[in-house]
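Yeah, one chain of the complex is gone here, protein chain that is, but the others are all in their spots.
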Amino acid sequence: MSGVETRERTREPTHTVQAVGLWRTVGALLRKELLVELRTLESVPGMSLFAITTFVIFHFALNRGSVEGDLAAGILWVTLLFAAILGVNRLFVADADQGGFDGFLLAPVDRSAMFVAKVLTLLAFLVVLELVAVPAFALLLLGAPLGPALGGLVATLALGDIGVAVIGTLVAAMAVRTRARDLLGPLLALPLFVPIVIGGARAVSPLLVQAHRVGVGGVPIRWLLTLGLYDLVFGLIAYALFDFLLED
Amino acid sequence: MYGKGLRTLSISTAVAMAVSLGMVFFYAPLEAEQGFLQKIFYVHVPLAIIALCGFVLGGLLAIQHLRTRDPRWDMRSYVVIHMSLIFAVGTLITGSIWAKGSWGHWWVWSEPTLVSFLIIFLLYATYQPLRFAIEDPERQSRYASVFAITAGAFVPTNFIAVRLSTAYLHPRVLGSTSNLPGAMALTFLVSLAALALLFATLCKYELTAKHTRAQLRALRRRLAGETAGATPRPRSAVPSLQHVTTLPARASGGPAL
Partner (left out) sequence: MLAALSPTGEIPALPLHTAGKYVAGAYVVLFVIVLIYVAIMAIRLSRIERDLGELLSMTEQTPAPSAHGRAGDHDQQRESAPA
């Protein structure tokens, strides 16, 4: 943003008058984001298509017709993560290119609302992505029945998605106004995603096996706790730090 | 003045390193299981510990920067992270050498320290490109601080997560640091202290050098300000100290910050 260089640097964060409450602002922003996505369909169809294509590529790369256990959990998580990266890359592009940041900063609203709204937006994109990708995975590659695994899978994916959404939003905001935004985003995000992959894949892999115990979804609590703790810690950190990215 | 305690610090570092090397090779007993190879422990583990503490320290310094907006904190954060990255590379290399000596492979996935360090290295390797990709110095410092804080919080999280994932697979390859007999524990502590001093000395050295460069640039701007147009500062990942030199700031003629 070229006009920034000549402006005087503010020494402290500007105090915003909270004329509009946080959740109302979040609601308004969220509605705008989802409307834009519904009208332009820039992110979610691309992400879903990418996931399905990746499954096909995995079939040829691994030379297997069906996978289960660790391999299945790994393929699922890797594909979901890379599809999520696509969404992360696009998350703030419209705001950065079309002055959405400036407009938001001028409004008398709590700045953290943008963070919450963007996290919820990315979360919504991920949920729709998974509604497409998981059945596709079950159809194309999974060698075990999906039904009994569904409960544990949904729980793990929910917790993992929150982590991906939080980290993805923070990283997207950092990368969008730099020179190499499409490259820096994934480079920053992927190492940060590793604990999510660890927790998510280890949690899901006992579910995706043929000889599955009927009844209780046997997801080890340990991994769900790891994911939950990660979400909490980084959710708080990202919430606290996001404002600093929005200044100027 | 950054260079004030540098001489004392570097002399104590040299002495401590000499003492620690002496203790490693002449005082610490040979370990029963791994024999002479175990001596790598006294350089690999302190490097790891110091690198990790350095990354967390970089995050803390970045918090100070965001609170006070003083660029000097950003400079300290930058230097500490840079040095920790170098120590992390040293950890990876020495750990790899140890793995090769112990197991015959240059890389093992079952050693959680090495795996965690690989991930952390990949993360912090993006610090410099991130800085370089932002041209406005103030925004560069701010974004870098946000990154340093996030990554600093990530370091312990990552360690826990990786350790959890390997805990039930294999026993530790390179041995743990608990249950050390007295002589080895003492040698380890001395090595840790020596490498910590080395870290501090190198950081201080680096800060002094950067400050000197900044003072030189300010001097050059002051002298050239009236005759020729001052040369604008080229794009750089290094935090700028343009207004914290001992010279009074120019009212005009310098590049706008």
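In order of appearance the chains are A and B, and numbering begins at 1 in each one.
The rule is short, and it goes like this: contacts are C-beta pairs under 8 Å (C-beta built on N, C-alpha and C of every residue); 3 or more make two chains touch, one makes a residue touch a chain.
As the structure is a prediction and not an experimental result, all values here were calculated from the model.
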item: Chain not shown, its touching partners among those shown; value: B
item: Residue touching the undisplayed chain, where the options are B:T8, B:T68 or B:T212; value: B:T212
item: Omitted-chain contact residue, chosen from B:A48, B:V146, B:M184 or B:L198; value: B:L198
item: Options B:H44, B:R76 or B:R131, residue touching the unrepresented chain; value: B:H44
item: Sole residue of B:G22, B:G35 or B:P181 that reaches the chain not shown, by the stated touch rule; value: B:G35
item: Omitted-chain contact residue, chosen from B:V19, B:I86, B:I160 or B:A237; value: B:I86
item: Touching residues on subunit B - with respect to the absent chain; value: 21, 30, 32-37, 39-40, 43-44, 47, 86, 89-90, 93-94, 97-98, 100-102, 198, 202, 205, 209, 212-213, 216, 219-220, 223-224, 226-227
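Note that only the chains that are shown with their structure count from here on.
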item: Interchain centroid distance [CA atoms averaged], subunit A/subunit B, Å; value: 30
item: Touch list for subunit A against partner subunit B, complex; value: 4-6, 9, 11-12, 170, 174-175, 177-180, 184, 187-188, 190-192, 194-195, 198-199, 202, 222, 226, 230, 233-234, 237-238, 241, 244-245, 247-248
item: Subunit B residues touching subunit A - in the complex, by the definition given at the top; value: 66, 69, 119-120, 122-123, 126, 129-130, 133-136, 138-139, 142-143, 145-147, 149-151, 153-154, 157-158, 160-162, 164-165, 256-257
